[in-house]
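Only a single protein chain was left out; the remaining protein chains are all shown in position.
Every chain is named by a letter (A, B and C) in the order it is written, and numbering of its residues begins at 1.
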Amino acid sequence: MTDPILSVRRLTIDIPLAQGTMHAVRGIDFDLKRGETLCIVGESGSGKSLTSLAVMGLLSGKLRRSADRLEFAGIDLMRQKPRTMRSLRGDRMAMIFQEPMTSLNPAYTIGDQLAEAYLLHRRASRVEALARAVELLGKVGITAAESRLSQYPHQLSGGLRQRVMIAMALMCEPELIIADEPTTALDVTIQAQILRLLADLQREMNMAMILVTHDLGIVARIADKVAVMYAGEVVEQGTAREIFDNPRHPYTRGLLRCIPVPGKTKPGEHLGSIPGIVPSLVGVVEGCAFRGRCDVAAPSCADPIPEQKEGAEHAWRCIHGQAEEGAPA
Amino acid sequence: MLAFALKRLGLAVLVTLTVSLLSFSLLFMSGDPASAIAGENAGAADIEAIRTLYGFDRPFLVQYADWLFSALRGDFGQSYYFKLPVSELIADRLSVTMLLGVCGISFALLTAVPLGVAAAMRPNSFIDRTALFLSVMGQAMPSFWFGLVLIVIFSIRLGWLPPSGTAGWQNFVMPTIVLGYYAMPAIMRLTRAGMLEVLGADYIRTARAKGASEWRVMFKHALRNAVVPVVSLAAVQMGFMLGGSIVVESIFALHGAGYLAWESIGRNDLPTVQALILIFSMFYIVFTFLSDLANAWLDPRIRVG
Amino acid sequence: MAGKADDTLNAAFTKELESVDSYFNSAREGVILQRSIWDGLLYLNQETGEYEGNLATSWQWVDDTTLELKLREGVKFHNGEEFDADDVVYTVNFVAKPENGVVVQRNVNWMKEAVKVDKYTVRIITNGPFPAAFEYLAGPVSIYPNEYYAEAGPAGMALKPVGTGPYQVESVEPGKHFVLKKYEGYHDSPKGRATIGTVDIRTIPDINTQLAELFSGGLDFIWGVPADQAEKLEAMGRFNVANESTMRIGYLELDAAGRSGEHPIKKRAVRQAIAHAIDRQAIVDSLLKGKSKVVNSACFPSQFGCEQDVAVYDYDPQKAKALLAEAGYPDGFTVDFYAYRDRPYAEAMLSYLANVGITANLKYLQYSALREMRHKGETSMSFQTWGSYSVNDASAITSQFFKHGVEDFARDDEVKAWLDKADTSIDPAVRKENYSLALKKIADEAYWVPLFSYNSNYVLTQDAEYTPTPDEVVRFFQVHWK
Partner (left out) sequence: MARTIDTAAQQIRTASPAALLRRRIFGHYGLLFGIVVLATIVLIAAFAPLLTAHDPYTQDLLARMKPPFWMAGSDPDHLLGTDHLGRDYLARLLYGARISLAIGVIAALISGLIGTAMGVAAGYFGGRVDLVVTFLINVRLAMPVVLVALAVVAILDGSLQVVIMVLGLLLWDRFAVVMRSSVLQVRDLEYVNAAKAIGCSVPRVILSEIMPNVVNNLIVVATLEMAHAILLEAALSFLGLGVQPPTPSWGLMISEGKQMLLFEPWLIAIPGVALFVLVLAINLLGDGLRDVSAPENKG
């Protein structure tokens, strides 16, 4: 096996607030290899988006990021100057955001915005950059690509804009692409097209991809690995097969309860709801954050929770798991 | 773009006509122009003769139309006071006022926009608070007071700048600051608010994700969008400044068009006042028209589709 | 910057002068320029009060309406044109024609025409006997070059004035900036030659700006400085401050004739009460200061015919109240009080009036607006001032306002008859007697409440000297460097 292109250990993000520090992401680990797709799932506020922004180095100034390791292709992202980070972003790692309607600058043409990253990272003329833009627009399935270059974002539909966003992310053939809920703002029918497109391109260009999503149907279809986040922690991660077939964390199981048969969940279907509210992450958080909503909570859930492992990839944070259920083998 | 420009132009012409009609009727009510021209020792018969001679006895609308058509040819009549063609008189004074206005708005923009951007980049920082303080001061400080204070400091105490006149660039320093400071707060605040709003926008994150530098993000991606309302405001402020520079012109003895207008009101010099009100309103209209065009250029959502 | 070092006197006007052509402005600033740029036929010696020859060398009345003058030879205008009888004839005939629209008609409408006798002799024919003729010939009637004026007209003269005076005009920016240069070819006039090379005059409307310029050396000479500021300037010891009385007097114009309708002021007792109510001496002492004096007669004391032995209304609020009660207003009344200048003086008077029960509402208007109201007879009480155009003769003030014109609120036939007689007689004794009768009646009836004479403060840099005169005319040619 090759080394992971992205390796994250004990990534922590703190948000200082007037009322105290909010521990939005609390020590998460994951690895991602070239050509792999990692899906991060979880409900709003679980820290999925922050995690992807942290990898890109795009957290706003007030947020504090720390990690034992945050390596991209052997580069320690924690220790890079902003300048180096800028040279990586848009070139070797790229990101697609969830709001195509607002993620494009209204003041510039599609062509300008597509060319920008290419011009920033490659020694290329504007003509070359635009040619590359046309090529990629074609790749993301936009017809009459040439004429689109001089159009402005407001002249395009949401689906087209998201295709443009994807093309923009791919301009420099990144090694890692992070897609943060790229389809939530779109029509259901278009969602499927866009996701299929993403998956195809990822395979074709042999990129590593992190896909942040709510949509378990998608996860089931395209994920190699899945990380389930809850209240700032990865409560369970493993290969897609492991997560869907053998979920160990009560939260994962809660999520999966509405999709009885993995692989048959329809695209666009949302996570089932689990009663109760997410606890405050401000101040010291001890024990399992899910215990307030958990059917199988025990007094020891308030103590630090050890990580349990099974095989090379599958890991979860719960006092239950192996002992209770037994290895499914 | 052309249709847009034409539409705005039509509106501009209509507004100009309305303003001129309003100002004409306002001044029509303001007293007997014949008596003003006749001077101190004129008898009733003299005044009557002048009234007929100048055509003040004709119906209001006829006089207005007459004036308007002459004005369209650039002929604003003779100043009752200076006995000179108004257009000649005004041309001379306007150059001072325009220069002052351009300097003033440039000063305002050159201080307000960087301050606003800096303040927006670091909300609640020292620079943000300084900018806020400056703008709050600017809004509450009467400009005549500020002008006189500057004279006391820079002309009398330090002797650096001449207090009055139009002899050289030094003469324009203080008037520019006073006039510019009047417009600065609003522009600063709008820039800051616009930048804050824009900096939170998703496309700024997109730009960062592409690896654009902070400088590029601020000035290429953010400012371009934040500046759209600022351009409109600056145009409005510029129009106000030209018409509102009376106080500044009077303090610094600049003999500009604003001061001329004020004096002409006192002298019942109607042709001059009418021409000036019309020209000031046209300035406003032209500036807003230009700013509309500039905005259309800056913001394709206005221009296209 | 300027001053003695480069032989330039920097001075300031407060108002924008409409036209440098002295016949086409009515402003004090215009008179000041006129005296420097042009000459009259005669000259009034301010010290002796005697008339001396200027462009004329001798003069005499041929009859009641014909004045013959011998002209000075060898005088040249600034543009090189030679001065002779043609210039006088052209100037007089031009300005005397009402349709040419000279602004201050009174200055010229006494002249019918001028007739050339020979190259250096002219006759001026007057419209009826006009005893004050010398006053005008030494004052506002200045002689223009006939050829140049015929070509340039008033508009050209305003932009590029040409005269015979001690200063010639270097540049004019209408209303804003005037530069005068010493005229090297000036004739041997009683005015004397200018000693300062350049006079640079800018219009600076704000008194604070004028003072700031003075402090920072941008100005060498300002005048009309209010009393309080002049006191402070004098205390600073950095400037020459001179005070001189002016011919301007302030007065309350009371509508005795009832032109503005029925109102208490029509009653004599009420007008007298108003006169008794105001402490004029206190206003002079505290506000006007300098050489100002309380005046009692409806003219400036030095003017010919200005009778001083008239009824005097002392400050006596009790008497004022008694007079009001007598007139049927024991509780006073309310009246609009119009004014156009010197707001503090007006305010001070309001307060005195309030003390005797008269509620006066101040209406502060622009001069022209107020004049229009007065011409229409809409004001029952207004605070006016009159400078007599520095003409040292009662005809320039009393006759101006009491001969049933639009500015006559007394409309007293008797007064008018006396004034007519005084104005048209050549005999000084007859004139004096009739002015006296008129002024006494005006005072007895309290048609006006004469208030005080004005004064003017002249402030110069320490490098320069100037002795002001009561006619309020600044003579640049008499300013000297120390």
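The rule we apply is simple: a contact is a pair of C-beta atoms (placed from the backbone, for glycine too) under 8 Å apart; a residue touches a chain by one contact, two chains touch by 3 or more.
Nothing here was measured: the structure is a model prediction, and the numbers come from that model.
From the list B:51, B:192 or B:221, which touches the chain that is not on show?
B:192
Going by the contact rule already stated, which one of A:197, A:278 or A:297 would touch the omitted chain in the full complex?
In the complete complex, the chain left out is touched by residue A:278.
Out of C:310, C:369 or C:439, which residue would touch the omitted chain in the full complex?
Of these options, the touching residue for the absent chain is C:369.
Tell me which stretches of chain B touch the chain missing from the display.
Its contact residues with the unshown chain are 11, 14-16, 18-19, 22-23, 26-27, 29-31, 120, 136-137, 139-145, 148, 152, 156, 189-190, 192-194, 196-197, 200, 205, 236, 239-240, 242-244, 246-247, 250, 258, 261-262, 265-266, 273, 276-277, 280-282, 284-285, 288.
Across the whole complex, list the residues on chain C that are touched by the chain not included here.
207-208, 211-212, 215, 226, 228-229, 232, 279, 282-283, 285-287, 343-344, 346-348, 350-351, 354, 361-366, 369
Just so it is clear, only the chains that are shown with their structure count from here on.
If each step moves to a chain the current one touches, what is the fewest number of steps from chain A to chain C?
Tracing touching chains, the least step count from chain A to chain C comes to 2.
On a CA-centroid basis, which chain has its centre farthest from chain C's?
Looking at centroid distances, A is the chain farthest away.
Where the centre of all protein Cα atoms falls, which chain's Cα centre is nearest to that point?
B
What are the two chains with the top count of C-beta contact pairs?
If you count contacting C-beta pairs, the leading pair is B-C.
Counting in whole Å, what is the centre-to-centre distance of chain A and chain C, each centre being its mean C-alpha position?
91
How many angstrom lie between the CA centroids of chain B and chain C, rounded to a whole number?
Between these chains, centre-to-centre, one finds 40 Å.
Using mean C-alpha positions as chain centres, tell me how far chain A is from chain B in Å, no decimals.
Spacing between the chain centres: roughly 53 Å.
Where does chain B touch two or more other chains at once, residue-wise?
In chain B, nothing touches at least two other chains.
If I count partner chains per residue in chain C, which residues reach a count of at least 2?
Not one residue of chain C touches more than one other chain, so the list is empty.
List the residues on chain B that touch chain C in their complex, please.
The contact residues of chain B facing chain C are 31-32, 35-36, 39-44, 81-84, 89, 92, 148, 151-152, 155-156, 159, 162-165, 250-253, 255, 259, 263, 265-268.
Give the list of chain A residues in touch with chain B in this complex.
Checking each residue of chain A against chain B gives 56, 58, 82, 86-91, 94-95, 97, 99, 102-109, 116-117, 120-121, 152, 154-155, 165, 168-169.
Residues of chain B touching chain A in their complex?
Per the touch definition, chain B meets chain A at residues 201-203, 205-214, 221, 224-225, 298-301, 304-305.
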